[in-house]
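The other protein chains are all here in position, but one chain of the complex has been omitted.
Right after this comes chain A.
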Amino acid sequence: MKPSGFTYHRPQTVDEALDVLGRVGPEGKVLAGGQSLVPMMNMRLAAPAELIDINRLTALDYVQVEGDGAGAAVRVGATARHTTVERDTAAFTVLPLLRQALSHVAHSTIRNQGTTVGSLVHADPAGEMTAVLALLDGSVEVRSAHGARCVSASDFFVGPLESCLEPDELATSAVFPVPEGRSGSAWLEVARRHGDYAVCGVGAVLRLDGDARVVAARTGYISVDATPVVLDLGEVIGRVPYDTADWDAAGRYAAAQLQPEGDIHASAAYRRQLAGVLTSRALSAAARHALARHDIMTEVPQ
(Lines give C-alpha, C1' and ligand atoms only; values in the text may rest on other atoms or scores of the structure.)
Protein backbone atom coordinates (compact mmCIF):
# COMPACT_ATOMS: atom_id res chain seq x y z
CA MET A 1 0.00 0.00 0.00
CA LYS A 2 1.54 3.26 -1.10
CA PRO A 3 0.09 6.75 -0.88
CA SER A 4 -0.56 8.76 -4.03
CA GLY A 5 1.63 11.72 -4.85
CA PHE A 6 1.34 15.09 -3.17
CA THR A 7 3.13 18.41 -2.95
CA TYR A 8 5.03 18.65 0.32
CA HIS A 9 5.25 21.82 2.41
CA ARG A 10 7.34 22.14 5.53
CA PRO A 11 6.68 25.55 7.10
CA GLN A 12 9.07 26.69 9.82
CA THR A 13 6.70 29.09 11.58
CA VAL A 14 2.98 29.18 12.39
CA ASP A 15 2.49 32.24 10.16
CA GLU A 16 4.15 30.43 7.28
CA ALA A 17 1.89 27.43 7.85
CA LEU A 18 -1.22 29.64 7.86
CA ASP A 19 -0.05 31.29 4.68
CA VAL A 20 0.37 27.92 2.92
CA LEU A 21 -3.03 26.71 4.20
CA GLY A 22 -4.66 29.86 2.86
CA ARG A 23 -3.04 29.42 -0.55
CA VAL A 24 -3.72 25.71 -1.15
CA GLY A 25 -7.35 25.81 0.07
CA PRO A 26 -9.42 22.61 0.16
CA GLU A 27 -6.64 20.57 -1.52
CA GLY A 28 -4.48 20.99 1.59
CA LYS A 29 -4.19 18.71 4.59
CA VAL A 30 -2.18 19.27 7.76
CA LEU A 31 0.27 16.52 8.70
CA ALA A 32 1.18 16.36 12.39
CA GLY A 33 1.93 12.94 13.91
CA GLY A 34 0.39 11.17 10.93
CA GLN A 35 -0.81 8.19 12.96
CA SER A 36 -4.34 8.45 11.54
CA LEU A 37 -3.72 10.37 8.32
CA VAL A 38 -0.87 8.27 6.89
CA PRO A 39 -2.71 4.92 7.26
CA MET A 40 -5.62 6.53 5.40
CA MET A 41 -3.20 7.77 2.72
CA ASN A 42 -1.51 4.36 2.48
CA MET A 43 -4.91 2.77 1.89
CA ARG A 44 -5.79 5.66 -0.42
CA LEU A 45 -8.85 6.49 1.62
CA ALA A 46 -7.29 9.96 1.68
CA ALA A 47 -5.29 11.52 -1.15
CA PRO A 48 -4.58 15.16 -0.36
CA ALA A 49 -2.85 17.04 -3.18
CA GLU A 50 -0.96 19.31 -0.78
CA LEU A 51 0.46 18.17 2.53
CA ILE A 52 1.50 20.73 5.14
CA ASP A 53 3.94 19.16 7.60
CA ILE A 54 3.74 21.09 10.91
CA ASN A 55 6.27 18.95 12.76
CA ARG A 56 8.89 21.71 12.63
CA LEU A 57 6.60 24.18 14.43
CA THR A 58 8.35 23.69 17.76
CA ALA A 59 6.53 26.75 19.16
CA LEU A 60 3.43 24.53 19.30
CA ASP A 61 5.19 21.65 21.09
CA TYR A 62 4.10 22.33 24.67
CA VAL A 63 1.88 21.22 27.52
CA GLN A 64 1.15 23.89 30.12
CA VAL A 65 -1.05 24.37 33.15
CA GLU A 66 -2.76 27.74 33.02
CA GLY A 67 -4.36 29.64 35.92
CA ASP A 68 -5.51 28.16 39.18
CA GLY A 69 -8.79 27.76 41.05
CA ALA A 70 -11.96 27.95 38.97
CA GLY A 71 -10.26 28.95 35.72
CA ALA A 72 -7.43 26.41 35.69
CA ALA A 73 -6.84 24.43 32.52
CA VAL A 74 -4.26 22.35 30.72
CA ARG A 75 -3.36 23.74 27.31
CA VAL A 76 -1.83 21.37 24.78
CA GLY A 77 -0.08 22.72 21.68
CA ALA A 78 -0.66 21.27 18.23
CA THR A 79 2.62 19.39 17.94
CA ALA A 80 2.70 17.98 21.49
CA ARG A 81 2.75 14.18 21.29
CA HIS A 82 0.34 12.00 23.26
CA THR A 83 3.38 10.68 25.15
CA THR A 84 4.41 14.20 26.16
CA VAL A 85 0.93 14.94 27.50
CA GLU A 86 0.70 11.55 29.20
CA ARG A 87 4.00 12.03 31.03
CA ASP A 88 3.61 15.70 31.95
CA THR A 89 3.72 15.72 35.75
CA ALA A 90 2.11 19.14 36.23
CA ALA A 91 -0.76 18.25 33.90
CA PHE A 92 -1.25 14.91 35.64
CA THR A 93 -1.37 16.56 39.07
CA VAL A 94 -4.22 18.92 38.18
CA LEU A 95 -5.98 16.78 35.57
CA PRO A 96 -5.33 13.03 36.00
CA LEU A 97 -8.03 12.21 33.44
CA LEU A 98 -5.60 13.08 30.64
CA ARG A 99 -3.21 10.28 31.59
CA GLN A 100 -6.05 7.95 32.53
CA ALA A 101 -7.50 8.23 29.03
CA LEU A 102 -4.23 8.48 27.11
CA SER A 103 -3.02 5.13 28.41
CA HIS A 104 -5.81 3.63 26.28
CA VAL A 105 -4.83 5.47 23.08
CA ALA A 106 -3.32 2.82 20.80
CA HIS A 107 0.18 1.66 21.85
CA SER A 108 3.15 3.57 23.20
CA THR A 109 4.89 3.52 19.81
CA ILE A 110 1.87 5.25 18.26
CA ARG A 111 1.60 7.71 21.16
CA ASN A 112 5.26 8.64 20.65
CA GLN A 113 4.36 10.19 17.33
CA GLY A 114 0.62 10.91 17.37
CA THR A 115 -0.47 14.32 18.64
CA THR A 116 -3.36 15.02 21.00
CA VAL A 117 -4.61 18.00 18.99
CA GLY A 118 -4.31 15.96 15.78
CA SER A 119 -6.53 13.26 17.24
CA LEU A 120 -9.13 15.91 18.10
CA VAL A 121 -9.08 17.30 14.56
CA HIS A 122 -9.30 13.75 13.18
CA ALA A 123 -12.56 13.51 15.19
CA ASP A 124 -12.74 9.74 15.22
CA PRO A 125 -15.81 8.76 17.28
CA ALA A 126 -13.59 6.05 18.83
CA GLY A 127 -10.86 8.56 19.75
CA GLU A 128 -10.48 8.85 23.52
CA MET A 129 -9.36 12.49 23.55
CA THR A 130 -12.48 13.68 21.71
CA ALA A 131 -14.65 12.51 24.62
CA VAL A 132 -12.18 13.85 27.20
CA LEU A 133 -12.39 17.31 25.61
CA ALA A 134 -16.20 17.11 25.47
CA LEU A 135 -16.51 15.75 29.01
CA LEU A 136 -14.45 18.64 30.40
CA ASP A 137 -16.27 21.27 28.27
CA GLY A 138 -12.94 22.05 26.64
CA SER A 139 -12.21 23.99 23.50
CA VAL A 140 -9.88 24.19 20.53
CA GLU A 141 -7.96 27.32 19.51
CA VAL A 142 -8.05 27.76 15.77
CA ARG A 143 -6.07 30.15 13.61
CA SER A 144 -6.05 31.18 9.99
CA ALA A 145 -4.23 33.94 8.11
CA HIS A 146 -7.32 36.08 8.75
CA GLY A 147 -7.70 35.65 12.49
CA ALA A 148 -8.27 33.33 15.41
CA ARG A 149 -11.26 31.74 17.08
CA CYS A 150 -11.93 29.49 20.02
CA VAL A 151 -14.35 26.63 19.34
CA SER A 152 -16.08 24.76 22.17
CA ALA A 153 -15.98 20.96 22.08
CA SER A 154 -19.74 20.84 21.52
CA ASP A 155 -19.32 22.81 18.27
CA PHE A 156 -15.99 21.33 17.22
CA PHE A 157 -17.09 17.75 16.51
CA VAL A 158 -19.50 17.80 13.58
CA GLY A 159 -19.65 14.15 12.57
CA PRO A 160 -17.56 10.98 12.29
CA LEU A 161 -14.05 12.05 11.17
CA GLU A 162 -15.34 15.58 10.73
CA SER A 163 -14.44 18.65 12.73
CA CYS A 164 -15.65 22.18 12.04
CA LEU A 165 -12.21 23.36 10.82
CA GLU A 166 -12.25 25.35 7.60
CA PRO A 167 -9.66 24.43 4.93
CA ASP A 168 -7.51 27.47 5.69
CA GLU A 169 -7.53 26.90 9.46
CA LEU A 170 -4.99 25.30 11.78
CA ALA A 171 -5.89 24.01 15.25
CA THR A 172 -3.04 25.49 17.28
CA SER A 173 -3.94 24.21 20.75
CA ALA A 174 -6.60 22.48 22.83
CA VAL A 175 -7.73 23.63 26.27
CA PHE A 176 -8.79 21.02 28.83
CA PRO A 177 -10.42 22.76 31.83
CA VAL A 178 -9.62 21.40 35.30
CA PRO A 179 -12.80 20.29 37.12
CA GLU A 180 -13.58 22.38 40.19
CA GLY A 181 -13.53 21.27 43.79
CA ARG A 182 -12.88 17.80 45.19
CA SER A 183 -13.11 15.97 41.93
CA GLY A 184 -12.04 12.54 40.83
CA SER A 185 -12.03 10.88 37.45
CA ALA A 186 -11.74 7.55 35.70
CA TRP A 187 -11.49 6.20 32.18
CA LEU A 188 -12.61 2.67 31.44
CA GLU A 189 -13.05 0.90 28.15
CA VAL A 190 -13.52 -2.48 26.58
CA ALA A 191 -11.44 -3.29 23.51
CA ARG A 192 -10.58 -6.62 21.94
CA ARG A 193 -6.98 -6.01 22.96
CA HIS A 194 -5.58 -3.17 25.06
CA GLY A 195 -4.84 -0.35 22.62
CA ASP A 196 -7.29 -1.45 19.95
CA TYR A 197 -10.27 0.71 19.05
CA ALA A 198 -12.68 0.65 21.97
CA VAL A 199 -15.92 -1.25 21.52
CA CYS A 200 -17.11 1.22 24.13
CA GLY A 201 -15.20 3.69 26.31
CA VAL A 202 -16.44 5.76 29.22
CA GLY A 203 -14.86 8.65 31.11
CA ALA A 204 -16.30 9.94 34.38
CA VAL A 205 -15.67 13.14 36.32
CA LEU A 206 -17.29 13.30 39.72
CA ARG A 207 -17.20 15.92 42.47
CA LEU A 208 -17.71 15.31 46.19
CA ASP A 209 -18.30 17.80 48.96
CA GLY A 210 -16.42 17.79 52.27
CA ASP A 211 -18.82 15.17 53.66
CA ALA A 212 -18.13 12.86 50.71
CA ARG A 213 -21.53 13.48 49.14
CA VAL A 214 -21.85 13.51 45.37
CA VAL A 215 -22.43 17.05 44.12
CA ALA A 216 -21.73 16.62 40.40
CA ALA A 217 -21.17 13.74 38.01
CA ARG A 218 -20.66 13.68 34.25
CA THR A 219 -19.74 10.91 31.86
CA GLY A 220 -18.36 10.95 28.32
CA TYR A 221 -18.57 8.15 25.76
CA ILE A 222 -16.68 6.98 22.70
CA SER A 223 -17.73 4.46 20.07
CA VAL A 224 -21.44 4.85 20.83
CA ASP A 225 -22.34 7.63 18.39
CA ALA A 226 -21.01 9.72 15.49
CA THR A 227 -19.51 12.26 17.87
CA PRO A 228 -18.55 12.06 21.56
CA VAL A 229 -21.56 11.94 23.89
CA VAL A 230 -21.66 13.60 27.33
CA LEU A 231 -24.26 12.88 30.01
CA ASP A 232 -24.91 14.80 33.22
CA LEU A 233 -25.76 12.22 35.88
CA GLY A 234 -25.67 14.52 38.92
CA GLU A 235 -29.45 14.61 39.40
CA VAL A 236 -29.89 10.90 38.72
CA ILE A 237 -27.36 10.01 41.42
CA GLY A 238 -28.59 12.72 43.81
CA ARG A 239 -26.68 14.46 46.56
CA VAL A 240 -25.99 11.31 48.53
CA PRO A 241 -22.89 10.04 50.35
CA TYR A 242 -20.65 8.32 47.84
CA ASP A 243 -20.89 4.96 49.60
CA THR A 244 -24.68 4.84 49.35
CA ALA A 245 -24.90 6.06 45.75
CA ASP A 246 -26.64 3.65 43.39
CA TRP A 247 -24.04 3.49 40.62
CA ASP A 248 -25.86 0.62 38.91
CA ALA A 249 -29.04 2.69 38.58
CA ALA A 250 -26.98 5.54 37.13
CA GLY A 251 -25.47 3.08 34.66
CA ARG A 252 -28.90 1.82 33.60
CA TYR A 253 -30.10 5.40 33.17
CA ALA A 254 -27.05 6.25 31.05
CA ALA A 255 -27.48 3.16 28.86
CA ALA A 256 -31.08 4.18 28.15
CA GLN A 257 -29.96 7.63 26.98
CA LEU A 258 -27.50 6.30 24.36
CA GLN A 259 -28.26 5.19 20.82
CA PRO A 260 -25.30 3.01 19.83
CA GLU A 261 -25.20 1.20 16.52
CA GLY A 262 -24.12 -2.36 15.86
CA ASP A 263 -21.15 -3.34 13.70
CA ILE A 264 -18.96 -6.41 13.13
CA HIS A 265 -17.37 -6.00 16.57
CA ALA A 266 -20.48 -5.62 18.70
CA SER A 267 -24.25 -5.50 18.38
CA ALA A 268 -26.08 -2.34 19.40
CA ALA A 269 -27.54 -4.15 22.42
CA TYR A 270 -24.13 -5.34 23.60
CA ARG A 271 -22.68 -1.86 23.21
CA ARG A 272 -25.52 -0.40 25.25
CA GLN A 273 -24.96 -3.04 27.93
CA LEU A 274 -21.24 -2.20 28.00
CA ALA A 275 -21.95 1.51 28.24
CA GLY A 276 -24.20 0.94 31.25
CA VAL A 277 -21.81 -1.35 33.10
CA LEU A 278 -18.78 0.81 32.35
CA THR A 279 -20.72 3.91 33.48
CA SER A 280 -21.43 2.47 36.91
CA ARG A 281 -17.85 1.23 37.29
CA ALA A 282 -16.35 4.51 36.10
CA LEU A 283 -18.54 6.56 38.47
CA SER A 284 -17.56 4.37 41.40
CA ALA A 285 -13.88 4.54 40.44
CA ALA A 286 -14.09 8.33 40.05
CA ALA A 287 -15.62 8.66 43.52
CA ARG A 288 -12.83 6.59 45.05
CA HIS A 289 -10.32 8.61 43.07
CA ALA A 290 -11.80 11.85 44.46
CA LEU A 291 -11.47 10.48 48.00
CA ALA A 292 -7.91 9.38 47.47
CA ARG A 293 -6.86 12.65 45.81
CA HIS A 294 -8.41 15.00 48.31
CA ASP A 295 -8.12 13.00 51.49
CA ILE A 296 -11.81 13.57 52.21
CA MET A 297 -12.07 10.52 54.44
CA THR A 298 -10.18 12.30 57.19
CA GLU A 299 -12.93 14.91 57.29
CA VAL A 300 -15.75 12.38 57.58
CA PRO A 301 -16.75 11.47 61.15
CA GLN A 302 -16.90 7.72 61.55
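Odds and ends about this structure:
The rule is simple: contacts are C-beta pairs under 8 Å (C-beta built on N, C-alpha and C of every residue); 3 or more make two chains touch, one makes a residue touch a chain; residues count from 1.
The definition used in the following text is that contacts and distances are computed from a predicted model.
Per the UniProt record, the absent chain's protein name among "ATP synthase subunit a", "Cysteine desulfurase", "4-hydroxybenzoyl-CoA reductase subunit gamma" or "Isoquinoline 1-oxidoreductase, alpha subunit" is "4-hydroxybenzoyl-CoA reductase subunit gamma". For the options A:4, A:93, A:152 or A:267, the residue in contact with the chain missing from this view is A:4. Only one residue from A:23, A:107 or A:192 touches the chain missing from this view: A:107. Chain A meets the missing chain through residues 1-8, 10, 31, 34-35, 38-39, 41-43, 51, 53, 55-58, 61, 81, 84, 106-110, 112-113, 193-195.
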